[in-house]
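First comes the structure, then the notes that go with it.
Some chains omitted; the rest stay in position.
Every chain is named by a letter (A, B and C) in the order it is written, and numbering of its residues begins at 1.
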């Protein structure tokens, strides 16, 4: 049964057709956070992005594509996101048990570009035949190839929306025009989230921002209007504001594996700032299953409050 | 009821089908300037172009996409123009209350090209499903990538006209072949407006030109034939002349935020020179709502005379 | 009523469908030269190519798109050629009064390439909806981008011929591999005309060639076989021969504005060499209307002999 909060969230997407609204609702009404308007999503594209050993050697269960479906289901996640092969390897066996998000573009680490652009590795048609609820697409704002990414996203988004799928955008600022610190700078992350929303994303995923301001023109404005960005909660709140004043779902990721306390502290900040949830990958599937389920449970408890 | 003036303007577009004529009429028959043949349009693509904080921190109401629909409606604008996400976020709630123009290409500031080309971020199909009256498209004459922009505009224009939409072209000369002053030079702005008309635009938007002449070959002609460009009204009149001798709607923008007097002075010049109206963005949505509505009212009063 | 000469010319195009033959016939059967097999065409793409002031300041009537339709009709031209916007601005008002040629690609002067390629600015579909008899397309043989131009011309030509339109090719040798003199060299102009014919053009437009020979390999042949190129008539004759031995319509342009005597002298040479006519742009629309009509009349009188 759809809660008041879910109905409210769906009202922000009234331009979408019932098929897409149904899939957004499915994401919001699944798992332990069902009905809260919050989401915890398990993404497993590390194998493609960093290679199998770097991704799965720590917890070799992860070599098996079924493991991640099970982890997401048992952990009570709202959805499971992965590239074509991993989804294909479980879509039939786990059909109807958890919403899936097909990551339709991916980058590997065997070649490095200063101005990267992912390969497009799956289609909207693949998402339909595999019963997915959404497509997932990565953009690298700041790369000289950004336009290619936005152009292709436009095509995919248009097609996805017309067939009733939701669109999740991973926005990772990156490229020759940004410093390393700039990739998680406050102004840059907020800008990347805003771009994603303007490009038509239903759900946006960004990294937790730091208090660094990358762009001089932005710095003047942050100073002049004294935008609050001191605490993590402040910064999350500013990202949420920058994403259509909270009328688009924006969730956060923390990056590399870290200690449980650190992960939970971050999640408390995300929650305090009004973030819609977390996308937890390596911190989950690289832990032993018992620890992973425990961590997911603790994270969800924070978001449930 | 369509006025004599609106009928006259529509007569310039007799090559278009009734669907497109209807949408041009809708733009001309909406708001406080309805029937006058003049237009004031509210465009809000600053969030995409400059980032959310630089656009909305001054007046944080602007983070909310609904705010701009309300501003345009309450201000009596002829239309509201924005990228896909901002239009999607209000299209259903404000359906039928103001004509919308879907900006189908956009540039962000996280990467800078000396010879820029916007990303195409929405489709004609998006404009149809969102109930828009027109698509908006930016060209950068002077950029080495100009042909890519013109080629793609051709495709969009052909499609838009066949489905009864109007086409609005933002012509911003820019690129490695132009000096900074050249971007608003008299010869260059008039040339950019003419190109837009030749490319099939129904409505053309350029910046207010200065008296600078950029191109030596043009300078000879301006001198030889003593083309009048001393006052702003002269320069507006020359742009209108250069745009099919006044048989295409050409409107003007002033750029960065400035004082009210300065804005109104400029609008008086546009009006005096026979310009068809203004596109007012930052000068409107970055002011407090009350001030913004007052400024819009004053601008429209000038155009009504 | 179609004359013997027109029937003869049409017999060269027996591979074309009746729709295309009808449009070629329409071009040949219009205006003061109707039935003679000769053509004088008014092209007005200067506004796009050089900018509005450089094109129309001398005779400001030319800012108005209707002026050129009137000039072509009153002057007794066979056809009027222009880019999309100029055709759209008069196609309905002047429907059925003069055959039109839609220039479907164009270059502007706000950016300069050493190896140029025009933007494609209109479609075959545009030509159909605007009631045009032909599309016009510019190629720059000698440019490193020549293949892009030929490839795209192939697509347009195939489509145009299948829907019964004629194809007019403007062949302007240009690019980093040619000297400035080479652009109008005898060997180069004849070669460009031959390429156009091989690419399937029905009507070919080249510049009047000089006696200069650009390519060393060609020079040997011109010397060895003593090809006559001393007088303008000789050179015209050699171009006509190079264009399928006279079995394709090839017409000539003189370029920049010049004195009446000079223009007429050139036309006498074109006629003496067996050229099929002239394309007269700036020399016509930059003159006062009365002078322009007089000049057109004198030119046509030469071709009628």
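Just so it is clear, a contact is a pair of C-beta atoms (placed from the backbone, for glycine too) under 8 Å apart; a residue touches a chain by one contact, two chains touch by 3 or more.
A quick note: this is a predicted structure, and the numbers were derived from the prediction, not measured.
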What is the total copy count for the complex if 3 chains are drawn? 5
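In this text, only the chains that are shown with their structure count from here on.
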Could you classify the subunit A-subunit B contact as same or different, where same means more than half of all interface residue numbers appear on both copies? different
The angle in degrees, nearest 5, through which subunit B must rotate for its Cα atoms to match subunit C is 70
Report the inter-centroid distance (CA atoms only) between subunit A and subunit C in whole Å. 57
Round to the nearest whole Å and give the separation of the Cα centres of subunit A and subunit B. 35
Where in subunit C do residues touch two or more other chains at once? none
How about subunit C: which of its residues touch subunit B in the complex? 47-48, 50-54, 57-58, 60, 63-65, 83-89, 91-93, 106, 108-113, 117-123, 125-126, 129-130
Within the complex, which stretch of subunit A touches subunit B? 12-16, 141-144, 146-147, 150-151, 154, 158, 162, 173, 175, 177-178, 187-188, 190-192, 194-195, 197-201, 215, 217-218, 221-222, 224-225, 227, 238, 241-242, 244-245, 247-248
